[in-house]
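Here the complex is missing one protein chain, while the rest keep their positions.
As written, the chains take the letters A and B, and residue 1 is the first residue of each chain.
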Amino acid sequence: MPRGDKKHQLIFDELVNILGERYVEDDPAVIEAYYRDAISPAGLCEGRHEFIVLPGCTEDVQAIFRLANRYEFPVSVTGTGLFQLSCNAHKEYQYWCFIDPKRMDKIEKLDDDNMYAVIGPYVTIGQLQSVAMKKGLFHGVPGASCQASALAGNVFQNIHWTSWRTGVGRNLLGVEWVLPSGEVFRTGSLAMDNNNWFWGEGPGPDARGILRGHTGHLGSLGVVTKIAVKLHTWPGPAVIPTKGVQPEKKALLPQETFRTFAPTFPSIEASVDFIAEMGKEEIAGYVMKFGPWDFVCWFTSSFEEFWNEWDNEYWTNQKANGHMVAVGLWGVASEEQLKYEEKVLMHLIKKYGGVLPPADIAKRIEDHFNVSTVRDTHRHRFTRLGKVHLSGNNTDSLYDVIRSGAEDRILKDEFTPPLHPMGPQLKFWSYDFGRTTWTEIDSIAERYTEESDRVGGEMMQREVGHGIQHGSVNSLYTCLVTHVYGPHFCNVHQLFGKIKHTLDPKNIANPTRIVDMRALEGQV
Amino acid sequence: MEKTERKYFPRADFLHKYYYDIESILKNCSRCSNCKWIDQWEIKEPRFSKVCPSVAYSYFDAYSSQGRHDIILAWLEGRMSPDMSENKMLEVLYTCDTCGGCDASCKRSRDTEVIRMFLDVRAKLVEAGDVLPEHMPLLESLRNEDNTMFALKKDRGNWASGLKVKDLTEEKAAVVFHAGCHISFNEELWDVGQKAVKLLQKLGVDVGIFGKNETCCGTKAWDMGYRGEYKKYQENNADAWSNAGVKTVITACSDCYYAFKRLYPEQFEVYHIVEYIDKLIKEGKIQFTKTIPMTVTYHDPCHLGRRSNVYEPGKAIMGVYDPPRDILKSIPGIKLIEMYRIKEYAWCCGAGGGLREAYPERSAWTAGERITEAVSTGAEAIVSACPWCENNFNEAVRANGAPIKVLDILQLVDQAL
Partner (left out) sequence: MNIKNDVASIVGSKYVSDDPEVLAKYSKDHSFVTPRKPSVVAYPENKEEIQQLVQFAYEHSIPLTPRSSSISFYGAGIPSQGGVVVDFIRMNKILEFHAGDRKVRIEPGVTWQQVETELEKKGMMVSSSLLPPKNKSALTSAMQREPILSAKYEYSDTFQTAEMVLGNGQVYYTGTAIAPANVGRSHPELFIPSNKLFMGAQGTLGFVTWATLKAEWIPPKDKVYFIASDSVDQIVDPIYKTQRVYLGNECFALNNVTLASILAGSAEEFSRLKEVLPPWVVILNLASGHAFPEDKIAYEEEALMKIAQERHFKVSETIAGAPGLERNLISLLRKPYQGDEYWKFQFKGSAQQIFFITTLDKAGEFTKAMETVAAKHGYPVKDIGMYIQPIERARAVSCEYNFAFNPNDPKEVARVRAMFLEASQLVIAMGGLFTNPYGPWADLVYSKAGHYASIMKVVKNVFDPKNIMNPGKLCF
């Protein structure tokens, strides 16, 4: 980084002119806090930003982009920073300016009747829920948990534990978005009227189709500064009822309205068929086929507790033989609804050869899942156990799980060891009552070893290569390396690249992400 | 399937590394941002949902626990040096008031002692001579006058003038009341110390004090990384108490409580006075005869609360949360209304860890935030059990003109007896 050179100073001074001294930093210690995350390989986290800025409003973001265009420096943005790989500085770029949206943390509006809220980029899901639940509404929670940015999650994968009913990737209504040029782009009803947030479509072709695919554009087409986001019916209490002190705190939702069951099925196919029929019946608030370690690492409170539980007879047998599905029933309309849904559920469990766990395990799962699927805070317990490797990451139809899961397991088993033996397990959870499904395999390896670091990179290469060869895709990687997949999939990288080139001719908006424009030199 | 074969991990020494190796702890951070927020289950109002004062004030991630993890890792790996002419590393590390809020939040998903690790790092920095110039006046005050209040040692006993109580430099007693630096030198809070002693005497406790011969407990020195200074006070106090025949130490200051309970060797029985009073209420030995019609809210001092926990992975982050609340609930007429952030997820007052001394503006802002929260409950008074908290709140109330009183719990107890 040419810190201290004239251009650096020029940019710094202009950023201070825009934002004020308090909200601009180029100190190496401050910058050091923005380069890595838990999942990404160290080799991809070598770059450092050169400026960290804290805009307070949309106009500030506009000014930053205009400056970036004038002096040609890159700009990227985070939500709360869980997936820093998507926005950290690339080491081959200089004068990288990083937007931390912490000052843009307002809930501007909550429309109770029409079930939406208008929020800035640093409103967390927990904050949004705290307001929404008082109105009988809620916003779903992803694996990033409640401390993550609601806006960022909605322009990223937008996969919630409760997506069984609420779906994936379609919770956005009106969107306000600063383009790389610094212009403000408003979509949906907002395109017609700056204060009309309620609807997200069109007018005409829907611009959300270039805002997001499986993930969003990761800031490579600008920065989303405000959204109207859908809220959904919450039949629970206005405030999460708690008792005790963390990490032993309990939050028990009323059982007349919330129940969780965790039947185990004898095969993946049986669990798929079960889920399909759950979808046919259109019951439940969430349905998730989890691997054993998802259950165990989520409800155990300590590292030691996890390993003791993991090695016990029940879970050892589960790993090898069982396929457990977590089902949450919500009595939205009434207690009678819950009773009805439980009746249907038991019927389907029996039909597909499912078995409920022993009472003590069932209770642990229920007490934990009831509340954590709605107000999750510590999904990251899985990252405390070792170096986590995600593979699979496919979203397609429910029955496609059998195909992709089989391939994913082969890949995972080839790398075991050094991956810890997880059993023939898949994790997948379904949306729109079983219509489409996200699958992933989480595996752990020992931390801090060269071997486990190497595994992540190799697995990714293998997956991408396999997909290209056979015509399948890893949903997450498609977004990270579209230019690698693109030539084999309808040249989609060129389509995106052309849009990018027109909207961001100087390639200042989070360069190298989605499509590395250097790979498209001369093609767009 | 066979029982999991641990051929690769976790190895027997893994736990040791995981819990005690600083580098392992640093690399274990998953950037989840839990450290910036209170327990997510407890968020009731967006305005009062943050737990870390330093990142709430500064915004930049560096000032959060997560950011400090990154910076410390860079330092350990030789990529950054604590040279204030080159970077803000020391500023970042010392703008933490060591409240432990991040530590409590992190324990939801991590078996880790974040605050312990930070304090170890501070000690290493001090040992290496990488100190914050802003702390020097405090160190001078400690070294020269044995107190953290920039006051003269000879004046330390003035708070007790007129009190008829044993002088433990000359007499012996089973119980010592340790006033602490703040009560000793802050006239506004002298009555807290006086009321404490009188109450103990009224209850028939064989209590004495060291008056002007009392010295600091050493907590601030510990939290700032000056372990040598801390050690001096620890040894001095323990010796003095032993010589006076003391078996039990009672204090009304949460910093002192923390030192005596958690840092000092387990040689003496230690109480914060709220624990003692609560115990006696429950034994029927204290009865309140007067009514105080007042709505109050209670502030959990960090060192009395989560900082005083003994860490056991997966177990509750215990502190002295319930005794003060039980006391308030048993005073006729008092209505207790809780703030949004309490107990293990309480917002700090901003006075700890050397923050007040080195970064007074941040410290004042932190206290101001807490007062805003207290006012939002509709309470007439914010009550606490620590003079550092109460002093910071008093200053904030005066600076902001907030419509709320600041009280020590002893003041209410005394009034109700």
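Assume contacts are C-beta pairs under 8 Å (C-beta built on N, C-alpha and C of every residue); 3 or more make two chains touch, one makes a residue touch a chain.
In this text, all values refer to a predicted model and were calculated from it rather than measured experimentally.
Note that of A:N17, A:N114 or A:N321, the residue touching the chain absent from this view is A:N114.
Of the options A:E108, A:E248 or A:E282, the residue whose C-beta touches the omitted chain is A:E282. Among A:G47, A:G143, A:G213 or A:P237, only A:G213 touches the chain that is left out of the view.
Residues 111, 113-116, 136, 165-170, 179, 183-189, 191-193, 196, 198-199, 201-214, 217, 230, 232-233, 235, 272-273, 276, 279-283, 332-334, 336-337, 339-340, 343-344, 347-348, 394-400, 402-404, 432, 434-436, 467, 470-473, 475, 478-479, 482, 485-486, 489-492, 495-496, 498-499, 502-503, 514 of chain A touch the missing chain (whole complex, contact as defined above).
We take it that only the chains that are shown with their structure count from here on.
Averaged C-alpha coordinates give centres for chain A and chain B that are 37 Å from one another.
For chain A in complex with chain B, the residues that touch the partner chain are 23, 25, 27-39, 52, 54, 80-82, 84, 100, 102-103, 105, 107, 123-124, 126-131, 144-148, 239-240, 242, 244-249, 251, 300-305, 307, 310-311, 316-317, 319-321, 371, 375-381, 383-384, 386, 417-418, 420-421, 423, 445-448.
Interface of chain B with chain A (complex): residues 1-5, 7-11, 14-15, 18, 24, 27-34, 36-37, 39-46, 49, 59-62, 64, 66-68, 70-71, 74, 79-80, 86-89, 91-92, 104, 107-112, 313-318, 321, 343-345.
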